[in-house]
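Here the complex is missing a single protein chain, while all its other protein chains stay put.
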Amino acid sequence: MSVILEVRDVAKYFGGVKALDGVSLTVPERGLIGLIGPNGSGKTTLFNVITGFYVPDRGSVLFRESNDLVRIDGLNPNEVFKKGIVRTFQIPRLFNSLTVLENLLVTPLGQKGENPVRALFRNSWSKQERELASKAIELLKTFNMLHYVNSKISELSAAHIKMLETIRGLMTPAKLYLLDEPAAGVDYAMARELFTYVRKLRDEHNLTFFIIEHRLEILMEYVDYVYVLHNGKLLSEGKPQEVISDPKVIEAYIGV
Amino acid sequence: MLRVSNLRSGYGKMVVLQDVNINVREGEIVAVLGPNGAGKTTLLNSIFGLATIHSGEIIFEGKPIHKMSPHDIVRAGISYAPQLDNVFPNLTVVENLQMGSFIRGNDPTIKNDIEEIFGLFPEIERRRNQKARTLSGGERQMLAVARALMSKPKMLLLDEPTAGLSPKAGASLMKKIKEIRDRGVTILLVEQNVRRALEIADKGYVLVSGRIIKEAIAEDLRKIEIEKLFFMGAQ
Amino acid sequence: MIPGMQQAVMNAFQYSLFYLIFSLPLTLSYRTTKVINFAHANFITYGAYVAILLHGILGSNLMSLAVIVAFLLTGSIAVINNMLVFTPLQKRGSSPAIVMISSMGLWIAYKYLLYMITDIANYYTTKNFVSYGRITYSDVPRGSVGGIDFSQALVASLVAASLTVVLLYILLEKTKIGRAMRAVADNPSLAEISGIPRALIINLTWFICGGIVGVGGVIWTSFSGAITPEAGDSMILQVFTVGFIGGLVSLLRTGIGAVLIAAIENVGIAVLNAFFGIPVSFRPFLTFATLITTLIAFPPLGAGGGLPYRFLRRGSKK
Partner (left out) sequence: MIGFDIVGFMISWLTLFGIYAILSLTLNLESGTAGITNFGKVVFYGVGAYISATLTTYLVLMLNGVNVGEKPPYSVDGIILLGELGNKNPLLNIGLLVLSLVLAFIIAGVLGYLLTYPILRVGPAFVGFTLLSSGELLRIFLQHYEPVGASKGLMAIPTPFGWVAESRVREVAYLCLVLGLLALTYVVTYKLVNSPLGRTLRALRDDEIAALCLGKHVPRIKATVLFIGSGFAGMAGVLLAYYLTSVNPNMFVPAVTFNVWAMIILGGFGNLKGSLVGAAIVTFVDRALTFITPQLGITVISPDYLRWVIVGLLIVVVLIVNPKGLFPEKPIKTPAIDVVLEELRGGSK
């Protein structure tokens, strides 16, 4: 399997705090990769570096573009998205005054009606708009959320909010998904359902997922491979079973 | 002393805890154990009026406190040392402690208490006039516990006091927590570090995915492999 | 030597004192209450008009009296604003931008209310309050020391600025209430957890901040030759720029900002005037340029948001 994302020796310091201190890892195409670690170990900072929120103080981030790995560190978040990386947030960031449908429709790039001149001429974009709407509806059907199509975000449950944040990326041809704690605040059954969908998406759409998750009991069941961060450094990596039984991981999590 | 019954709570619409029941008797150290993200912090926040309580009740010394403001809960005799953002970074160590005793007004014994607390935590006494932002993680944890003690609480809520500490520092802090209990303060301790917590606790609850999946006295908990519960949950 | 340079330096000194008195409370109030208060200008103007009305209607020449009344009045206005407007909005979960817009509404309302008051006062006294001359006080000394002319305004603002700095220092560093103010600014939720009555502390902060600025307004009447109900507005560019230089957080940097802006404005315009003939009245453009430079070069990302967007990509290509 070829590598879709490579993080090379990335470091990020905030004053004296070493949020990331030389992290190197790779994410293979079509992978379902977990990223775990105690609070404050640098997981979200790593996502922030990958998606262009921060410029790393050292090291580089590379992403597959056709057959090459190109550097994406230092790009702005909107440019990172255009490369094909979608992220979700620990506290979901949806557009709260828009409906579920609108939240999906806002995502695709290159909408003709986003051009201020074209926006004035409905005919020039209504065909595309209808196509996107059909696509959004199909998506909502797939995820059993069609009855929420005209709901405001505030009417959704926490699990559906998480779900919507994940699937809105499917409106675009994104390749890599960075999910930040998708199961936080979601009850067990829904969390499993969410992960089942994630696996289905990976299988059916050839997508890659890189997932931060604290709820190991769920995560471990689904992912192929796990990286463990601790104090800004990679502590361990391997298949879920290997990681769980790694004494270093147990020490970091549970103590000696 | 503290009874949490059928608690369902979270933040806004997000429900984190479901059907949580907890009992703390006077003079006990009760540990709530669980992995990251299980809802341990939410439990403490719920008790302290910082989370949204959807249903259930929290009774402290016979009085319901789940509708009180944090300010009144401090006056009722509970004190809280959170895990993160637990110091005032631009105040000195002494000033941090003084803030802890704010509700006691101009009590002349505060000065003595500060010295007494420094006796318990000599590590931070050396830095008494430094700003808290210059402290290391471990020193901050101690300062947070010390600050919480300054209101002379009957009960102390501690959120992962040993997180990020070296094993040695962690063990010594745990010993101090036991000492605090021996001075008559009931303690509700939230911990990820099972072994360390069970060394001092009288009773433990295991919280996974927002639910209590096990309740037992500490001795019994020491016998089972809690890691398994952590990783695999109840199911 | 550029002609008028000595005067420009003196002016810079005088203005830096005023900016200190006006901006320190702005920073203090923002960092404690997290409200960007555009009605700040009202405190200056209302302070000045306390002195003017006392002088024009009651014939009082006492700055000390005006200072006391102004402190109580503007401090109370600040507390009323907070209790009736800011706190209810924040309690309902309004965004900082909405709270800020409400302060704009207050600003306009107070400003034109004052115009109405001046009209009414004018009607009964037939004095012109819409443009009031400089007031000479009987209880403020003046004189000249070593060839430097100490006007009443300079004496009063020097005393007031020093007192502001010293008293704020004592309050914030040495008293329990002051430390609680810092604690609320530092970590509001921990302050609440510690049992500090946040609402009370915030009201107190407003009272002190509003009051200090009002006192500055009183002193302004001994400096400016024509005081209008817009007196405060003409200074908000400078006062807010000074506050922004301090990031609305650091009192020390705010103090430095006050000196910096006063120097840039007065010395800078003297230079530009001497070499390029730029009219002195264009000095706010220098402040504006400083503001824009600050925003571009050191975007303050606090105060309600900020975008992780970089115009120049650093470190992407090596």
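The chains carry the letters A, B and C, assigned in the order they are written, with residues numbered from 1 in each.
One rule holds for everything that comes next: a residue touches a chain if its C-beta (ideal position, glycine included) is under 8 Å from a C-beta of that chain, and two chains touch if they have at least 3 such contacts.
None of these values were measured; they are calculated from a predicted model.
K.L.:
Relative to the complete complex, which of the depicted chains are touched by the chain excluded from display?
P.N.:
When the entire complex is considered, the left-out chain reaches A, C.
K.L.:
Any idea which of A:Arg87, A:His160 or A:Lys175 touches the chain not displayed?
P.N.:
Of these options, the touching residue for the absent chain is A:Arg87.
K.L.:
Just one of A:Val10, A:Leu46, A:Leu105 or A:Leu179 touches the chain that is missing; which is it?
P.N.:
Among A:Val10, A:Leu46, A:Leu105 or A:Leu179, only A:Leu105 touches the chain that is not shown.
K.L.:
Which residue from C:Val85, C:Val165, C:Val249 or C:Val271 sits in contact with the chain not drawn here?
P.N.:
Looking across C:Val85, C:Val165, C:Val249 or C:Val271, the contact with the absent chain belongs to C:Val85.
K.L.:
Spell out, residue by residue, where the missing chain touches chain A.
P.N.:
51, 76-79, 81-82, 86-87, 89, 93-99, 101-103, 105-107, 109, 111-116, 119-120, 122, 125-126, 129-130, 132-134, 136-137, 146, 149-150, 168, 172
K.L.:
Footprint of the hidden chain on chain C, which residues?
P.N.:
36, 38, 85, 88-89, 92, 94, 96-98, 100-102, 104-113, 115-116, 119-120, 123, 233-234, 236-237, 240, 244, 279, 281-282, 284-285, 288, 291-292, 295-296, 299-309
Simple rule for what comes next: only the chains that are shown with their structure count from here on.
K.L.:
Imagine chain A is simply missing while all the others stay put: what groups of chains do you get?
P.N.:
Ignoring chain A, everything left is still one piece.
K.L.:
Rounded to the nearest whole Å, what is the centre-to-centre distance of chain B and chain C, using the mean of the C-alpha atoms as each centre?
P.N.:
That pair's centroid distance is 43 Å.
K.L.:
How many Å are there between the centre of chain A and the centre of chain C, using C-alpha atoms for each centre?
P.N.:
The answer is 46 Å.
K.L.:
Among the residues of chain A, pick out those that touch two or more other chains and give their numbers.
P.N.:
none
K.L.:
Specify, in ascending order, the residues of chain C that touch 2 or more different other chains.
P.N.:
none
K.L.:
Where on chain A does chain B make contact in their complex?
P.N.:
Residues 38-40, 154, 157-158, 181, 183-185, 187-188, 191, 213-218, 220, 231, 244, 250, 253-256.
K.L.:
Which chain C residues qualify as touching chain A in the complex?
P.N.:
For chain C paired with chain A, touching residues are 308-310, 313-317.
K.L.:
Taking the touch rule as given, give the residues of chain A at its contact with chain C in the complex, in rising order.
P.N.:
52-56, 71, 73-78
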